[in-house]
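Apart from one protein chain that is not included, each protein chain of the complex appears where it belongs.
Let's turn to chain A:
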Amino acid sequence: MVGVKSIPSPAISADDRSHEVDHPSSLIAHFGTEQPLPLDCGVDLTPFQIAYQTYGELNADRSNAILICHALTGDQHVANVHPVTGKPGWWETLVGPGRPLDPDRYFIICSNVIGGCMGSTGPASINPATGKVWGLKFPVITIPDMVRAQAMLIDRLGIDTLFAVVGGSMGGMQVLQWTAAYPERVFSALAIACSTRHSAQNIAFHELGRQAVMADPDWHNGGYADRGIHPHRGLAVARMAAHITYLSDAALHRKFGRRMQDRDLPTFSFDADFQVESYLRYQGSSFVERFDANAYLYLTRAMDYFDIAADHGGVLAKAFAGIKTRFCVVSFTSDWLFPTSESRALVHALNASSARVSFAEIETDRGHDAFLLDVPEFFDISRAFLQSAGKARGLNSGGG
């Protein structure tokens, strides 16, 4: 008999996840009906809430605030233990005492994006009009919508100009959208492993992930929440496919090669004989513990729609005309999801706009995920860029 072992069910219950959706273990900014969020699709989202974390103290001049924008499957828990998974913050390599983003020097803010599922209003939230989970009735959101919501949060916190906006991947898209939409509110911008538009290949991968979710019979046209179930198999497959795009051939080979998982010989079955299979299954099953399937559909869609140039008559340089923001663009040699050529196109546009831009390509075989990993050269550049920007901003030096 051929052994078939499917992706295991999540160890953490759906209750833990859904509790964070409406009652996050974070700070919450509520925006009532007097403060709607106008969305690109033409709908006003109201009321809504933004869940966020802060680290460090805002200085008297309110000039040391850094906004971190998280990636597709990230959240606001940058540098604290995650309330659902119990794991360390996703960017503790970069954020923390003595790190390039040091809470002893900066007031660091990270909010869950609109459309997410860790406490900011999204498809997994309760729709106050019906008392039921939004599901697919939630309006389609865009990267500019996410940034518009963040700007409302920054207003609420009494901050006029952010010292820096920092992010990688989808977070980097938000950084670029911040500079295009609110150039005077961003003193410096650190855009990592990202692009000003989502490529056809990346849209294709996202479509693959969405179809995997939708093919899961438990998805129920997005209405699974009412039935108390979650399409975890489809979402896990989506995550597995996406995860491959975050790595590189070289990194997979170095990490796993063709090594077997807890066995010396093939089992002649479809069990996870290879370490790489076991790893991917683990990535898939652990992801569904903390992420909502519909939120995955909405956020991937937001990235697909992103194209800054299209919003500026097709000329990217126009988006940054006359901008005073100091930019640092970073790419990684083995990143094939957001390859260096994408960063270079951005840099050309910034040069054409006379923007002050630094651009460094970091050599690593760790693929797109390098921005989340321990890559010293990347930290050195981030630290140096923020320190020199801090000097220009008149922030007191010391530490960090």
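In this section, contacts are C-beta pairs under 8 Å (C-beta built on N, C-alpha and C of every residue); 3 or more make two chains touch, one makes a residue touch a chain; residues count from 1.
Following the convention adopted for this analysis, contacts and distances are computed from a predicted model.
For the chain that does not appear here, its UniProt entry gives the protein name "Methionine biosynthesis protein MetW", which is one of "STAS domain-containing protein", "4Fe-4S dicluster domain-containing protein", "Methionine biosynthesis protein MetW" or "Sugar ABC transporter permease". Contact with the undisplayed chain is limited, among A:T33, A:T130, A:T267 or A:S354, to A:S354. Touching the missing chain, out of A:V21, A:I308 or A:I381, is residue A:I381.
The chain not shown here touches chain A at positions 326, 328-329, 344, 347-348, 351-352, 354, 356-363, 377, 380-381, 384-385, 387-389, 391.
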